[in-house]
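Removed: one protein chain of the complex. Kept in place: all other protein chains.
Up next is chain A:
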Amino acid sequence: MGSRASSLLREEEIEEIKKETGFSHSQITRLYSRFTSLDKGENGTLGREDFQRIPELAINPLGDRIINAFFPEGEDQVNFRGFMRTLAHFRPIEDNEKNKDPTASEPLNSRINKLLFAFQLYDLDRDDKISRDELLQVLRMMVGVNISDEQLGSIADRTIQEADQNGDNSISFNEFIKVLEKVDVEQKMSIRFLH
């Protein structure tokens, strides 16, 4: 029950999250209410099964990869801070942020960080490279049983061929950025949060 939602979230915490993620006060309280409604165990953290209970996410072909992105390496539970930190990647880039001081630390929703999020969806073993195998696995998740192994294999080969520049037969993050340089990442990887 979300009835005690905002009373459990202290003002200081809200301020900290605001600074870290850039969400507004009301957005944070609403997302906290959402967090608590997903938290069936009422222990302040979400596990993988809490995410899998969402039907629209369960039918998403990349549902498991997205759920994984919320959990840091080796951990099974995510608290509200971690939840917000991951969601912050999807905050739209506002105009006044575009020309900020370049020496300031990169905001979570910058183009680079959005691209990094997408990169990590492909990089299954978190070794900062997308190997042919990993690409094949993710492709298989997206197409199911509808495309043959050979066809899928050739798609993967072609993709790596075009992206790979240093000849190591895998795609590094920089190569990934290069491939996507013309894609409107800011718009495609943003969710319109209402105020």
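Rule of thumb we're sticking to: a contact is a pair of C-beta atoms (placed from the backbone, for glycine too) under 8 Å apart; a residue touches a chain by one contact, two chains touch by 3 or more; residues count from 1.
Everything that follows uses one rule, which is that contacts and distances are computed from a predicted model.
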The complex's invisible chain, by UniProt name, from "Retinal outer segment membrane protein 1a", "Trafficking protein particle complex subunit 2", "Glycerol-3-phosphate acyltransferase 4-like" or "Roadblock/LAMTOR2 domain-containing protein": "Glycerol-3-phosphate acyltransferase 4-like"
Residue numbers in chain A that touch the chain omitted from display: 1-7, 11, 25-27, 29-31, 33-34, 37-38, 51-63, 66, 87, 90, 117-118, 121-122, 138-139, 142-147, 151, 155, 158-159, 163, 171, 176, 179-180, 182-185, 188-194
